[in-house]
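Submitted below is the structure of interest, expressed as structure tokens.
Apart from one protein chain that is not included, each protein chain of the complex appears where it belongs.
For reference, chains read A, B and C in written order, and residue numbers begin at 1 within each chain.
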Amino acid sequence: MIIVMQSKATDAQVEAVQHRIRDLGLKPHLSRGEFRTIIGAIGDESLMRAELFAALDGVESVMPIMRPYKLASRDFHAEDTVLDVGGLKIGGPTITVVAGPCSIESEAQFRETALAVRKAGAAMLRGGAFKPRTSPYSFQGLGEEGLKILQAVGREVALATVTEVMDVRELEAVSRYADVIQVGARNMQNFRLLTEVGHLRKPVFLKRSPAATIEEFLMSAEYILSEGNRQVILCERGIRGFDNSTRYTLDLSAVPNIQKVSHLPIFVDPSHATGRRELVVPMALAAVAAGAQGVMVEVHPHPDKAMSDGPQQLTPDAFALMMRELAPIAQAVGRQLQKPK
Amino acid sequence: MIIVMQSKATDAQVEAVQHRIRDLGLKPHLSRGEFRTIIGAIGDESLMRAELFAALDGVESVMPIMRPYKLASRDFHAEDTVLDVGGLKIGGPTITVVAGPCSIESEAQFRETALAVRKAGAAMLRGGAFKPRTSPYSFQGLGEEGLKILQAVGREVALATVTEVMDVRELEAVSRYADVIQVGARNMQNFRLLTEVGHLRKPVFLKRSPAATIEEFLMSAEYILSEGNRQVILCERGIRGFDNSTRYTLDLSAVPNIQKVSHLPIFVDPSHATGRRELVVPMALAAVAAGAQGVMVEVHPHPDKAMSDGPQQLTPDAFALMMRELAPIAQAVGRQLQKPK
Amino acid sequence: MIIVMQSKATDAQVEAVQHRIRDLGLKPHLSRGEFRTIIGAIGDESLMRAELFAALDGVESVMPIMRPYKLASRDFHAEDTVLDVGGLKIGGPTITVVAGPCSIESEAQFRETALAVRKAGAAMLRGGAFKPRTSPYSFQGLGEEGLKILQAVGREVALATVTEVMDVRELEAVSRYADVIQVGARNMQNFRLLTEVGHLRKPVFLKRSPAATIEEFLMSAEYILSEGNRQVILCERGIRGFDNSTRYTLDLSAVPNIQKVSHLPIFVDPSHATGRRELVVPMALAAVAAGAQGVMVEVHPHPDKAMSDGPQQLTPDAFALMMRELAPIAQAVGRQLQKPK
Partner (left out) sequence: MIIVMQSKATDAQVEAVQHRIRDLGLKPHLSRGEFRTIIGAIGDESLMRAELFAALDGVESVMPIMRPYKLASRDFHAEDTVLDVGGLKIGGPTITVVAGPCSIESEAQFRETALAVRKAGAAMLRGGAFKPRTSPYSFQGLGEEGLKILQAVGREVALATVTEVMDVRELEAVSRYADVIQVGARNMQNFRLLTEVGHLRKPVFLKRSPAATIEEFLMSAEYILSEGNRQVILCERGIRGFDNSTRYTLDLSAVPNIQKVSHLPIFVDPSHATGRRELVVPMALAAVAAGAQGVMVEVHPHPDKAMSDGPQQLTPDAFALMMRELAPIAQAVGRQLQKPK
């Protein structure tokens, strides 16, 4: 950690910083320059908190040297993590396409979608049973009834399933019915929920909050990892931007950016990021070209009648076309689309 | 709701939109211009969802006319809401200052702070027992032990108390010990938690998420209101910005902006917004000048030893000075600081 | 244009709005709903300005129906614009790669780079002579001397050249030496400069300002087009985001988003967007997969000795590798890399 003192810092203030470093069992390194005095605290940075120094008198700024996450970092785990989801390999050389409707609306609607996306080559099936909705007056999902449909149809079409959990009290049910547990963007810093999914031994699909820096995103993964659950899949799904012609701004450079510092697989969800059907396919192709290990897209047999997120859901035909376009992109980057298990 | 058709929309597509409007029991109004056809759907907009139209073929954009919140809106409740918190009037002509440490670290630390802020004129006492922390390795709060200290010291100094709830499972305990329940910025769209605090008959202090538009913020209030709990206090605490010299960007124009459309009291928290002690006081003064009905600031007897957020906590002396500066600002806008009950 | 009246708007206020619409030679359409009165003004929206209505008493909001740009819009020019730059076709089915150093530092450095990028397959050559630098103390470019090198080396290696103009007074010189005139991100709303390049009959490479919405970006193109110069190439180069691990946030969905509404070719510059060499190649691949008609990347023979932007410049070897990776992506989307003329 590097502590930069204010230009007018007194000797006593400089000494107080060094004292605190020694208190932590570390050794201070003092460098007096013409305009600033700088103090380095070299050692296990996890023992220190920047705040402990930033609040001291005479300190101008504190710069951590180490990243604050460990288990999520390549420093501690150099190789890519590859998860096994019922035989599917997530995070390895193949690219996993997850598809399905925003919400499970009925068994018929979900089965129709599941059959279509399986036929088109999706490797995993998504469908919301508990829906986080901005408005209390919007459709909130079928709840446990939806979970049952998810499981039944998933087995029927032999696709692994992923669905969102919104509440610690629903976690037991969700983890009973689904193969992968999604923590949604709005709950990325619901730390209690992160802790609880950390106790599971099931893969967690963690979506980035629209306000989260990449470091904050990885810190949320760290919550899960530090509880013992090492099966975390990250998903970029758009951050807050200033142009409202799309719902969010897809931060695609997050893919290689995260891959530099973390070993966890990273997916991209172009449906929620853009909110516009006609932008989903180009962004799915771009995600794979950028090196994403998977994409999640929303598909609905009748988007214009969908109970949520209609404008961003692909029809089964559009999805099948996307899969045909995705395959050569995957090949161009030396990979291939994962077959369903 | 106004539906704008694409320039190349066919008659059949225009008819399909009108058909759907009629299906909802409403009447379409068609206006054909030189370049665009526009269809108005006048009526109870709560029956419609923009998505229902946006997903139809040939539709370019859909513009809602009404705001999506009702109970939070001045359209439905013209007068300012004034809450009663054990005799304190929140949201009326007086200005409420809430102060206390970021975290309750010990009974001694909390009592020292409480006595100091009471003496300086704070009307309400804050202190975190359950702490949402970005890192799993940071101090997470004293938990229920902290709640007990909160209640005991609050009674001792005769100040109403506010503390954060992070988990539906802790809500019962939090609401037993505290006078006002805080829902933090990271949980602003934890809809299950909103629903549960909506079932309480206690005031809720709802902080804006750093990624939330004002409309989304009010929709989260609507979740609480629609469950029957009409005691909601809003709090602006900084949004995501691009300049990292402050933690967040304090969106102070949110104060009059919200007051135009909503009757709920709106507070400002300059401590979390700026993350820097030296900016807290100017922003507290500005908040009152802008019309905020209250401010929440963090105070710690020894910020440089604080277990969380040290750099943004005021010393008791700095807080007392702030209170002396705040009083004439309040007077300048025709108001006064609320005395403790 | 749709004018939404406040819920408490008086009849006189409603009448005043209608009166103003009639004054403009248009016909108002009145729709009275339960909660709001809405007035449509159908006709040539270029005669109206939203401000004319927004400033009237009783008006809640004004929603334009038409986009404010015309010449840049597909409504007025349905087919993709294809420019001819000395035999190169820009905006058609081929993908144009523009490469070269951030700054022209010397004839030797520029020639070495030019030969390398030509050999690797770049179709156009970039190099800065007038450099917009955040700091007055940074290298500001070689000026006209740089322009001469640009032209001489461009002819030598038979590549069309592009360079930035910063000042209306330098425009004559820049347009004499270069084939394509770049207007940089910081000058995207330097309206005088836009007007002047609009008088040229040379292609203009217009970069998006990091704060510009897509509509504002296209309005800046409209400035050029409306002066008679129809040769405009757009370039997305990153917008302001909140994560400072990259310089800017590359808004890649701007590519298909712009292509929906405009006929102008759209390029992507991953070098400036990310500011980090290791992210440039993945983002270049993603840009082509997303449908960009070209990419611009910075290449320097010795990035660690570059006088500007060293960390984001590729070595010639890295660039050659990128070109080999780009070709199959282009093919995967049914296109191919443009050969130099």
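Simple rule for what comes next: a residue touches a chain if its C-beta (ideal position, glycine included) is under 8 Å from a C-beta of that chain, and two chains touch if they have at least 3 such contacts.
Please read these numbers as outputs of a predicted model, since none were measured by experiment.
*Asks:* Just one of C:A12, C:A78, C:A108 or C:V168 touches the chain that is missing; which is it?
*Replies:* Answer from the full complex: C:V168 touches the omitted chain.
*Asks:* Just to verify: which one of B:V255, B:A306, B:M322 or B:L337 makes contact with the chain not shown?
*Replies:* B:V255
*Asks:* For a quick check of understanding: of C:D80, C:E107, C:E144 or C:E216, which residue touches the chain that isn't displayed?
*Replies:* Reading the full complex, the residue touching the unseen chain is C:E216.
*Asks:* Of the residues B:V62, B:A129 or B:I239, I need the one that contacts the missing chain.
*Replies:* Here the residue in touch with the unshown chain is B:I239.
*Asks:* Which of B:I39, B:V85, B:A211 or B:L264 touches the chain that is not shown?
*Replies:* Spelled out, the listed residue whose C-beta touches the missing chain is B:A211.
*Asks:* Contacts of chain A with the missing chain: which residues?
*Replies:* Within chain A, the residues touching the omitted chain are 2, 4, 7, 29, 31-36, 38, 40, 42-44, 63, 65-66, 75, 240-242, 244.
*Asks:* Mind pulling the chain C residues that touch the left-out chain?
*Replies:* 46, 49, 51-52, 54-57, 68-69, 132-138, 166-169, 186-187, 189-192, 195, 209-211, 216, 219, 222-223, 226-227, 240, 277, 303-304, 306, 308-311, 313
*Asks:* What is the set of chain B residues that contact the non-displayed chain in the whole complex?
*Replies:* 211, 213-215, 239-243, 245-246, 249-253, 255-257, 260, 270, 273-274, 276, 278-279, 282-283, 285-291, 325, 328-329, 331-333
Just so it is clear, only the chains that are shown with their structure count from here on.
*Asks:* Grab the C-alpha centre of each chain and report whichever is closest to the global C-alpha centre.
*Replies:* Centre-most chain by C-alpha means: A.
*Asks:* Could you grab the centroid distance between chain A and chain C? Build each centroid from C-alpha atoms only and quote it in angstrom.
*Replies:* Centre separation, chain A to chain C: 31 Å.
*Asks:* Indicate the residues of chain B shared as contacts by at least two other chains.
*Replies:* In chain B, the residues touching two or more other chains are 240.
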